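One structure coming up, written as structure tokens, with questions to follow.
All protein chains of the complex are present and in place, except for one that has been dropped.
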Amino acid sequence: MSINATEAATGNTLIERYRGVRAQSDKLARPLSAEDACVQSMADASPAKWHLAHTTWFFEVFVLAEQVRNYLPFDPDYRFLFNSYYHTVGAQHPRPRRGLLTRPDMTAIRAYRDHVDEKMYALIGSGLDASSSGVVEVGLHHEQQHQELLLMDIKHLFSCNPTSPAYTTAAVAAAHCIPDLTFHEFEGGIVPLGAGPVGFSFDNERPRHDTLLQPYSLASRLTTNQEYADFIRDGGYDDPLLWLADGWTTIGKEGWRAPLYWREVDGERFEFTLAGLRPLDPAAPVVHLSYYEADAYARWADGRLPTEAEWETAAAAASLTGNFVENGSLHPRPLQCADAKQPSQMFGDVWEWTMSPYTAYPGFWTPPGAIGEYNGKFMSSQMVLRGGCCATPEAHIRGTYRNFFYPANRWQFGGVRLARN
Amino acid sequence: MSINATEAATGNTLIERYRGVRAQSDKLARPLSAEDACVQSMADASPAKWHLAHTTWFFEVFVLAEQVRNYLPFDPDYRFLFNSYYHTVGAQHPRPRRGLLTRPDMTAIRAYRDHVDEKMYALIGSGLDASSSGVVEVGLHHEQQHQELLLMDIKHLFSCNPTSPAYTTAAVAAAHCIPDLTFHEFEGGIVPLGAGPVGFSFDNERPRHDTLLQPYSLASRLTTNQEYADFIRDGGYDDPLLWLADGWTTIGKEGWRAPLYWREVDGERFEFTLAGLRPLDPAAPVVHLSYYEADAYARWADGRLPTEAEWETAAAAASLTGNFVENGSLHPRPLQCADAKQPSQMFGDVWEWTMSPYTAYPGFWTPPGAIGEYNGKFMSSQMVLRGGCCATPEAHIRGTYRNFFYPANRWQFGGVRLARN
Amino acid sequence: MSINATEAATGNTLIERYRGVRAQSDKLARPLSAEDACVQSMADASPAKWHLAHTTWFFEVFVLAEQVRNYLPFDPDYRFLFNSYYHTVGAQHPRPRRGLLTRPDMTAIRAYRDHVDEKMYALIGSGLDASSSGVVEVGLHHEQQHQELLLMDIKHLFSCNPTSPAYTTAAVAAAHCIPDLTFHEFEGGIVPLGAGPVGFSFDNERPRHDTLLQPYSLASRLTTNQEYADFIRDGGYDDPLLWLADGWTTIGKEGWRAPLYWREVDGERFEFTLAGLRPLDPAAPVVHLSYYEADAYARWADGRLPTEAEWETAAAAASLTGNFVENGSLHPRPLQCADAKQPSQMFGDVWEWTMSPYTAYPGFWTPPGAIGEYNGKFMSSQMVLRGGCCATPEAHIRGTYRNFFYPANRWQFGGVRLARN
Partner (left out) sequence: MSINATEAATGNTLIERYRGVRAQSDKLARPLSAEDACVQSMADASPAKWHLAHTTWFFEVFVLAEQVRNYLPFDPDYRFLFNSYYHTVGAQHPRPRRGLLTRPDMTAIRAYRDHVDEKMYALIGSGLDASSSGVVEVGLHHEQQHQELLLMDIKHLFSCNPTSPAYTTAAVAAAHCIPDLTFHEFEGGIVPLGAGPVGFSFDNERPRHDTLLQPYSLASRLTTNQEYADFIRDGGYDDPLLWLADGWTTIGKEGWRAPLYWREVDGERFEFTLAGLRPLDPAAPVVHLSYYEADAYARWADGRLPTEAEWETAAAAASLTGNFVENGSLHPRPLQCADAKQPSQMFGDVWEWTMSPYTAYPGFWTPPGAIGEYNGKFMSSQMVLRGGCCATPEAHIRGTYRNFFYPANRWQFGGVRLARN
């Protein structure tokens, strides 16, 4: 399977963008059997079918039910079944039990999508006010987030199968050479942080505000598998002084000795990917690290993780290109050549862990109603990641985009870029 | 759907019985979608697809691989994937992770069944020695056990779905009257227990041996929903003096206040069945009780549960008829008329909890090899149930048949018949 | 410290026996600091202080409060604090939180004991009716049970301390020789089981009744550390075919590779005892095995565990002598010479696991009221052990005595005697 760029990124009108994003979800689901789309491999993950239904639910509940006079829900049970965490909407089917919903089956969910799409086309076609268009816009970015989650979750599910199934046949070309790691220096000072009023952004990226940075430097590229393997060989997982206390407890309890998807077969290192089990490419960026591992690696490498302000300041000068889901390889790729002027690989490939806990920007304001439940309520105990990854839609990422996960999470495509004072 | 009697029960030749049992498994799987057949709702349950594969694996590993020269396995991974607990055969895919196997999919498993069946027909047709025939016989009874497990597991899975899906449309006729509960007296003395050498039996039913019984009496019929509801209304779940200590702890921890599948909707009592949510029939036998609940009920009702020897002695005079899977209702049915001479409903409807822990008969002997792993290794902390239920194949049950579950298990069709000294 | 025989065993009058048993509890507590007597090392264990208070509570609640007009409780809070599991008496301080009761302190508990003893002496001296005398008798045997529990619990607590404290300085003499293991044959037939009406017995030993035994043989002595070490060296803990399924799961989850208190220090085997860490004596009976380990060992040794009826029948001919708490060594001792006519070491040293689940004898009847809560409510999922151990008061044991623990329990002094068909 190969996933090519859809119109999602490029559509100019709302209806084009709607069509593009919705089509992309369907495309991502195509390689999945009914079973693949139903099963939930852990409490953090959701079934692909659930992602397809929930993103549709978003439009039905927040747009159609609000804007279409006498709108009849496709199925009244869905309001409960496919609510993720919106207390404003009502009770929710418990997250760890999403995989138990063998019914409605895939056919019903496809019909649900078609039904809602048809109504949405009619509604958008009839003209929407700015507020409603804004909700549709949120819904599209919301669906793009779930597209990435769908890939993460399928990867985790397939990794639980001893036969190592492949979701795609796409290959990642090996690197010819890997540029030396150097550091780019930044001056610091008063810099702007966050998203301004133009263009789409999530509430957690706002308001744009000034912050004060000390001078810092940032690695010219992402940390590679080879470098991470050196850390392991040097006893990285055995030295408590390299680890945060919670991290040391976690790796002990979980028995972690390598990134989530590394496998050893007959003495050789392999990596489970969405294309199945592949020999580990030493030149490719290391991926599927927890924050604890990223932080320990950075300490071992005489560095630290960047703050999100440092990262965003450096990213302001970078172009928004990179290895995104549209490339179809669905795996980070080795850097082929480096830009000597500024850090490479800032966007795409892997989400870069920052040392910044996920918290509210000064002046952050939660909108009333369900949309207000979107981001603010997750602002505790999570860390910010930046830059998007090989499973992120290209049109979804921005320099100000704040992703966030718990420090022990590994199933997202999280990697490392070093920083230094 | 309705499940009619197959040839399984009546076939005279081994090949006819093989055909009949295998066809019955396929029939039971027919109402299931690919998703239904894949998902595992708890660690104790297995996916339907897994049951279909594992019963086939039994014939492939224990018969074909042993008897067919140069037999090539259908898929070498299956030896591991579909091994339940036979350490003699090798390592096993962990039981709680059976539901993660979205691949091989249903189509592959059907092909696996066809492949093994074809080879089995050829092998049986070519003539088998007594020992191999015996293993085939065990395999057929083994598959019948899994047929009942498949129904239990699907019922549990569907019960986890807030939309209460139905596996069958069959109805259970309501009772016109319910006979009074009386007690039949038995004299005791030296009685035989267990299965003799003629006819099929499992190792745990052997050897047939004498045991000494005190006089006892046995209820004329099963305990009904009405009687159990009286126990609840009388505060049965609130009075610690009625309960075993472990039982009291369990109902507190689990929050149990009624049998597993009872539901209250708008103040009315319903029961989740394989035909979906149905109003609770007061005259039908109560079902899906744990041992703890059966025991507490018996104490409340001034009785006790029978021992397995008491039950078997009474059952020796009963005819092997009753409400089995072939009836298709897949639910215990109210007793319509009673036999005044001996206890009714001894076979079928519900498995009857006995107060006998599951342990070895004097002289019990574990055969060497994998078949020896069949029953003996479960002889700790479980209780014996007798008589078969509405999900048991009629040809599978015997008076000497010993089923066993942990005292806290409720997803099997377990009910109560009272005994008294 | 050495614990000599008290009058408990030999006193002729009730008041003498009361005095003797109570004095023995105080004596057992003497080597303990206030801290030792307060801490609870696991949910199954209780603090020594709690044992001292609870055994006193038994007399206060079941005797004084019933028999003494206008009896004022020593402290009204104690009714709740030191109730173990008597729902008839009222709510209970939760068992796993007994160790949190730093107050009342040891001084208060000693005053409580003195207060209740004084009232009890007066009451017994004034004459008691048969029913009340019977309750006092139960209270004394109850306190003897807690004396053994106190030693078990202190041993477990001290074993959790990396400095391996010693409760006693008593030594166990090493063996000069160890008699060969032989088997004594028994004919079977109809035999009596359980306690008759003469002399004290617990409810679970009654009623005495006939049962039918097949012929069997019983080992001439207990299994030794050397024999168990052979089992380990032969891979006993690595071979799933030797284990009950629950046992295999348990040793995997708990990481068990040897009896509870075996330790390896610089390549040498030691055993933690109530006299601290001692080199393992190969000739001494193996002790602190779970049922699972006892059962697996027996299977490896081409035997099985005896049933309780087999054991009791053999014990009927044995004298009630052995290594009990009064010897003061508080550890099983090697057999010095064997009786060629009948099995040795039947009483004392270690509790012998039987293959009999703990269940009611035919005709077992639970007395009404709190005393009825004594034994019956534990009749699920536990196994019977017979014969008493080195921490049991000599006067407490009988041939019909039924002790019971869960198959995974190891902190009681449980060992193995082999049986064969």
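Per-chain numbering from 1; labels A, B and C assigned in written order.
Note that a residue touches a chain if its C-beta (ideal position, glycine included) is under 8 Å from a C-beta of that chain, and two chains touch if they have at least 3 such contacts.
Keep in mind that what you see is a predicted model, and the values were worked out from it rather than measured.
Visitor: Which shown chains does the hidden chain touch?
Guide: Looking at the complete complex, the unshown chain comes into contact with A, C.
Visitor: For the chain not shown, which residue from C:161, C:336 or C:421 touches it across the whole complex?
Guide: C:161
Visitor: Which of these touches the unseen chain: A:171, A:316, A:340 or A:360?
Guide: Considering the complete complex, A:360 is the one touching the chain left out.
Visitor: For the full complex, which residue in A:107, A:214 or A:336 touches the chain that was left out?
Guide: A:214
Visitor: For chain A, which positions touch the chain that isn't shown here?
Guide: 85, 87-88, 190, 209-214, 240-241, 243-248, 291-292, 295, 307, 355-357, 359-360, 362-363, 372-373, 377-381, 383, 407, 421
Visitor: Even though one chain is hidden, which residues of chain C still touch it in the full complex?
Guide: Considering the whole complex, chain C reaches the absent chain at 33-39, 41, 77, 80-81, 93, 97, 99-106, 157, 160-163, 165.
By our rule, only the chains that are shown with their structure count from here on.
Visitor: Testing understanding: with touching defined as stated, what is the shape of the graph linking the protein chains, line, ring, star, complete or other?
Guide: Shape of the chain contacts: a line, open at both ends.
Visitor: Rounded to the nearest 5 degrees, what is the angle of the rotation that puts chain A onto chain B, matching CA atoms?
Guide: C-alpha superposition angle, chain A on chain B: 180 degrees.
Visitor: Quick one: report the Å distance separating chain B from chain C, using the average Cα coordinate of each chain.
Guide: Centres of chain B and chain C (C-alpha means) sit 38 Å apart.
Visitor: How many Å are there between the centre of chain A and the centre of chain C, using C-alpha atoms for each centre?
Guide: 59
Visitor: For chain C, which residues are shared contacts with two or more other chains?
Guide: Answer for chain C, listing residues that touch two or more other chains: there are none.
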